[in-house]
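Submitted below is the structure of interest, expressed as structure tokens.
Every protein chain except one is present and positioned as in the full complex.
As written, the chains take the letters A, B and C, and residue 1 is the first residue of each chain.
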Amino acid sequence: MKAGIVVFPGINRERDMAIALEGSSGRKPRMIWHRETDLSGLDLIVVPGGFSYGDYLRCGAMAAQSPVMAEIRAHVARGGYLMGVCNGFQILTEAGLLPGALLRNAGLRFLSMDCHLRVERNDTVFAGKYAAKQVFRAPMAHGDGNYFADDATLDRLEGEGLVAFRYVTPEGDMTAEANRNGSARGIAGIYAPGFRVMALMPHPEDLVDPLMGGTDGKPLFDGLAA
Amino acid sequence: MKAIVTVMLKSGVLDPQGKAIGQALHGLGFPEVGEVRAGKVIELELNETDPARAKARAEEMARKLLANMVIESFRVEVA
Amino acid sequence: MKAIVTVMLKSGVLDPQGKAIGQALHGLGFPEVGEVRAGKVIELELNETDPARAKARAEEMARKLLANMVIESFRVEVA
Partner (left out) sequence: MIVGEKLARSFGLSGEEYARVLEIMGRVPSLTELGVFSVMWSEHCSYKSSRVWLKTLPTTAPWVIHGPGENAGVVDIGEGLAAIFKMESHNHPSFIEPYQGAATGVGGILRDVFTMGARPIANLNALRFGDPSLARTKRVVDGVVRGIGGYGNCVGVPTVGGEINFHPAYNGNPLVNAMTVGIARADRIFLSAAAGVGNPVVYVGSKTGRDGIHGATMASTEFGQNSEDKRPTVQVGDPFVEKLLIEACLELMATDAIVAIQDMGAAGLTSSSVEMAGKGGVGLALDLDAVPQRETGMTAYEMMLSESQERMLIVLRPDRQELARAIFEKWELDFAVIGHLTDTGRIVVSHRGRVEADIPLAPLADQAPLYHRPYVDTPKRAALGEVADPVGIAAALTTLIGCPDLCSRAWVWDQYDSTIGGQTVKRPGAADAAIVRIDGSNRALALTTDCTPRYCLADPEAGAAQAVAEAWRNITATGARPLAITDNMNFGNPEKPEIMGQFAACVRGMAAACVALDFPVVSGNVSLYNETEGTGILPTPAIGGLGVIEDAGAAVGLALAPGLDLVLIGATQGWLGQSLWLREIGGREDGPPPPVDLAAERRNGDFVRARILAGEVAACHDVSDGGVLIAVAEMALAGGTGVQLSHLPAGAPHEFWFGEDQGRYVLAVIDAAAVMAAAAAAGVPAVLLGASALGDLTLPDGVAISLQGLRAAHERFFPAWMAPAT
């Protein structure tokens, strides 16, 4: 897939994302400054991590109002793929492209450490290179990753199979300890209906090189490379 | 005019910050403290002289940006 | 009773958040917005029936914990 990475002021994991995408696809992704409006020719748009607009007011709130969001909506309406990571997840929920919201971490502190994610379904382009229920490691680095949605929304997400990844122990069990930021039902990432839009809080893009401690994140990007 | 927009988490949304503040206040010798809710306040100078219009505009700002209606509610005062 | 403590940065202290909100509002078509200041509001349920005492206690809480008096100031309302 031809990929583009949207850069809002304050975004800071765009280079990590580019390295991961290029590592799997062999193609350099296009960097899209948030004032650009031409997204033609792209199959996949990625909204990466960082602190867009300083995370002031609410994480992702200001970026969600940016002009490029209209183009992103059009891209999704055309059937294009969209992925949000960390701040990208926050931006997509603020923009209403995904349901729910990301609240302050339950412990009220920034969390920077590896977590374990369970692949809830592997019949999507994002998770297709993982095994079903596979557990993989990913670094997380966020202050506001506590996924919230009302019960009806959560029930709908589960009912429609839209939960992408959950925080689990290395053995694959959901425990309070494994769910450090306090997310509702341990949700780390979700899909929009149709499975072409996906966002998650942790950073698989920072674990695609044995030198950096592992390649657990690589299957995700291999899936997107096809 | 000045508009003051107060944004609070909806009841039903867990407020760990409010809870932590409550616990800290107990620890500091304020046993009379019951439930605590933490929110945001945004004070806006508006180039606008009509209170009703100022209020309507501030409410529009709150709906568009200042509050996230999935988790928050807001109130606006003008002065 | 209920006490509402509003905590704002002192005037003169840089308010990066207020500044960013102001710029965003301009971009969203609210040119009438002038200076924006962002602060916190803490709503406290108090097991206390005397308004004067409630206010005095909430002020004490603000000084001790809720406000950082180095850079912030606060006001208390009781209801």
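Brief remarks on what is shown
Heads up, the rule we're going with is that a residue touches a chain if its C-beta (ideal position, glycine included) is under 8 Å from a C-beta of that chain, and two chains touch if they have at least 3 such contacts.
None of these values were measured; they are calculated from a predicted model.
Only one residue in the set A:Phe51, A:Tyr81 or A:Tyr167 touches the chain that does not appear here, and it is A:Phe51.
Interface note for the absent chain: among A:Glu71, A:Glu120 or A:Asp206, the touching residue is A:Asp206. Residues of chain B in contact with the chain left out of this view: 20, 23-24, 26-28. On the side of chain C, touch with the chain left out of the figure occurs at residues 9, 12-16, 19-20, 23, 68, 70-71. Panel shows chain A; residues 9-10, 12-13, 15-16, 19-20, 49-51, 53-56, 109-113, 139, 141, 143, 203, 205-206, 208-209, 211-213 of it touch the chain omitted from the view.
Heads up, the rule we're going with is that only the chains that are shown with their structure count from here on.
Averaged C-alpha coordinates put the centre of chain A at 29 Å from the centre of chain B. Between chain A and chain C the centroid-to-centroid distance comes to 34 Å (mean Cα coordinates, whole Å). Computed from the mean C-alpha positions, the centre of chain B lies at a distance of 9 Å from the centre of chain C.
For chain A, the set of residues touching two or more other chains reads 57, 61-62, 65. In chain B, the positions touching at least two other chains are 40, 42, 64-66.
Against chain C, in their complex, chain A makes its touches with residues 53-54, 56-57, 61-62, 65. Residues of chain B touching chain C in their complex: 6, 8, 18, 21-22, 24-25, 28, 30-48, 57, 60-61, 64-66.
Against chain A, in their complex, chain C makes its touches with residues 16-17, 20-21, 24, 27-28, 38.
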